[in-house]
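Note that this complex is displayed minus one protein chain, with the remaining chains in position.
Presenting chain A:
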């Protein structure tokens, strides 16, 4: 490693100069508002993202409980729902309109607000400066703006729940013409406008954040932190940000055209429509155009959600098995492969839109190609724990669960990517099972692994272990019980986004299964509430961290004080001498060698 060229941007030197200066600032008494609310400290912003993410996750999950009650027990009423939802659940039964609104909000919230903003917002912010050895982000101010744009997006989305005609209800993908015409559905009224405005603000937030992450990683690494010495978390955040920066603008363009179609009489997506008793004047638009624009983001988006979890799982698996990550370079190359291919597979969501079969075949090829780097990652994780010395801490169990779930969900992608199979499986519960396992639960497991692992660094306390283990088992067992049988429903052709199956000869046979799934959902929901409880109570009551490096990890964040202030390190930023994964005998009875320890005479660098 030492003979590698060390890439150093000007920012590194700058960070060093700023060191003492920053340090000086800290002792000024900061007003509460500037310290905790409009803070520019990346660690505070990370916590703001995390806590907003948790709140959104609870809201999103509660919505799924409500619509699962409908699916599981279509002929029963639940007066408690009326308490929460009022009009929309008169007599304790969801109206179809609101069922669809809930499904739409659930998807939007979980995909964008929780697993995009809450996940990479939290950990990119928290870990990038700490793990590369920087005092803060390249632009702390932009970073703060990023959070507040996200916050504004959230406020608007939340407000849309209260408009008279209800929130958007065309599914999280909001395909026009359904989403473009207010005659087509109640949710395509004001609710849809608010949805679009909120999402545009959200994109702004993502761009501000993403550009910041990229420039920070490229320019602000401490002395000795060559790109090839970065922990895989940072590599993952880098590619996550690149994916977002390149694909979110395309989504925005799709949204802008949709806004035009909705309000300014254009016909980008509309053609030959008769609705609400009259023929509309639009001619010549293409409803499929929107789907191309949407999925050009939509597919990269699923990797935006996945990569941070992959990075964190890599880090956690290595640390807690006391073993270097296997195939560090292969891991980076597969990240590159995933990032590039992620832009070339979007139309696999559109095999049955009537696209040219030849074009479809190209997308089949590229889609199955993307399974290869994913497979490489799985094999490398398995080899990482092979002959390790595994400590089953809470984060480690979640990382193991992550691998298990990623395998289960990833393999079904191979079915869906093959267009001849997708003809049958498209828009059935098979797709629901696929993406919930691979992206929903697996990404959540990456996130949980990250939360439990870095909680001591965030709050100077541990979360309660016993509750952590209970949380783990409830969640993984629950996830498999909920989503595994859905593959069967999907193979049997059961369509997704149905409010009630009882009129269908082919699907009503699954009623019993649907009830079972809904019951498990409720149990898992309470399991998550328990996690939330553990999270918040431990901030104040958790066991205190007494040693600087509780997991005996190599990375730089554990060289900061137990409760780092703004600026992270009290003295100079440490210099880095080796890669992040030297989990081996240090000669003094320890089984790890932090990145700050110089190479010994004659020691080979990685």
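In this text, a contact is a pair of C-beta atoms (placed from the backbone, for glycine too) under 8 Å apart; a residue touches a chain by one contact, two chains touch by 3 or more; residues count from 1.
Going forward, contacts and distances are computed from a predicted model.
Chain not shown in the complex: UniProt lists it as "Cytochrome c oxidase subunit 2", one of "Phosphonate C-P lyase system protein PhnK", "ABC transporter permease", "Cytochrome c oxidase subunit 2" or "Cyclic nucleotide-binding domain-containing protein". The residue from A:146, A:321, A:339 or A:518 that touches the chain not shown here is A:321.
Within the set A:87, A:572 or A:585, the residue that contacts the chain not displayed is A:585.
Only one of A:411, A:458, A:519 or A:562 touches the absent chain when the whole complex is considered: A:411.
Within the set A:31, A:391 or A:600, the residue that contacts the chain not displayed is A:391. Mapped onto chain A, the footprint of the missing chain covers residues 80, 83, 96-97, 100, 169-171, 175-178, 181, 184-186, 270-275, 277, 279, 283-288, 321-330, 352-354, 357, 360-361, 364-365, 368-369, 371-372, 375-376, 378-380, 382-383, 385-392, 397, 400, 403-404, 407-408, 411-412, 414-415, 418-421, 423-424, 426-428, 464-467, 469, 473, 476-477, 480-481, 484-485, 488, 491-493, 495, 497-501, 503-507, 509-510, 513, 526, 529-530, 533-534, 537, 541, 543, 581, 583-585, 591, 606.
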